[in-house]
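The structure under discussion appears below in the form of structure tokens.
What follows is subunit A.
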Amino acid sequence: MGLESAQIHQIVKEKFADSVLEEAADAVDPFIVVKPGVIEDLAYFCRDDTRLEFDLLSCISGVDYPERNVIEVIYCLDSTPNKHWLIVKVVLPRDNPRVRTVENVWRTADWHERETYDLLGVTFEGHHNLIRILCAEDWVGYPLRRDYVMPETYRGIRNVVY
Partner candidate 1 sequence: MSGLLLAQTPPTVGELANQWNTNPHQGGLYLESALYQLVDAMGSSLTLPPWLVVAATLLVVCLLVFGFINVFGLFVVWLERKASAHIQCRYGPMEVGPHGVLQTIADGIKLTSKEDIVPRLADRPLFVLAPIIVFAGVLVRFVPLPFGQELVASDMDLGLFFVAAVGSVEVIGVILAGWSSNNKWSLFATMRTATQMVSYEIPLGLAFVSVIVCAGTFSLQEIIAQQEGWFWNWFILKNPFLLLMAPIYLVASLAECKRAPFDLPEAESELVSGFHTEYSGMRFAIFFLAEYAAMYLVSAIAVVLFFGGWWTGIPLIDGIGMGADASAGAAVTGFVIKAAVMVSKAVFLVFVQIWVRWTLPRVRLDQMMFICWKVLTPIALVCLVGATLWHLASGGGGLFGIPALLGLDG
Partner candidate 2 sequence: MPEVKTEEMLLNMGPQHPSTHGVFRVVIRTDGEMVLESESHIGYLHRCFEKVAENNNYLQVVPYTDRMDYLCAMANNLGYAQTVEKLMKLQVPERAEYIRVIVTELNRIASHLMAFGTYGMDLGAMTPFLYAFRDREMLLKIFEKLCGQRLNYSYIRVGGVTFDMTDEILADIERFCEYFEPDILKEYNDLLSYNGIFISRAANVGVLPVDLAISYGVTGPSLRGSGVARDLRKDEPSSIYDRFDFDVMVGSGEMGTVGDCWDRYMVRVREMTESVKIVRQAIRDIPSGPFCDKKAFRGVKPPKGEVYHKIEGARGEVGFYLVSDGTVKPYRVKARGPSFCNISVLDALTSKGDCMVADMVAIIGSLDIVMGEVDR
């Protein structure tokens, strides 16, 4: 096994001292919250640093919190050579969620970001092809937002409610 999550957090904090907003060390899965602005630099650092080597982006998930009026985007990183992992969060304002893309760091982020855009409406700046991926291209709204209301019809197809 590679490093403990506390050590990983320490390494990240050394480099991005000002940008780490929060460190949840005693959560079930420890995570850090960083400023949205540094996510691409952080991603490059995490991938290229020899101690970390997070070469695999497991998944990007977005969570909508209407009460706090934020959308969190969570990056789950994994390292194939070192066999350790890291969870990085960014917190975005709900009315205009924008964050820099990491698709140049990990190619897999392409689809994951498109999915997050599709379902939660998070705009990933710099993404080369930010279009809907799971829903139809002319779909209205972002289904995974908590206040989303299912449309009655889509192109004349009735929405059956059981």
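The rule is simple: contacts are C-beta pairs under 8 Å (C-beta built on N, C-alpha and C of every residue); 3 or more make two chains touch, one makes a residue touch a chain; residues count from 1.
If you want to know what made the cut, all candidates are chains of the complex that A comes from, given by their letters.
Remember, predicted model here, so these are calculated numbers, not experimental data.
**Q** Here subunit A stands alone, and the other chains of its complex are listed as 1 or 2; which of them touches it?
**A** Here subunit A touches candidate 2.
**Q** Contact residues on subunit A for candidate 2 in the complex?
**A** My answer: residues 27-29, 31, 55-59, 61-64, 74, 76, 78, 80, 83, 85, 87, 106-108, 110-112, 119, 132-136, 143-144, 146, 148.
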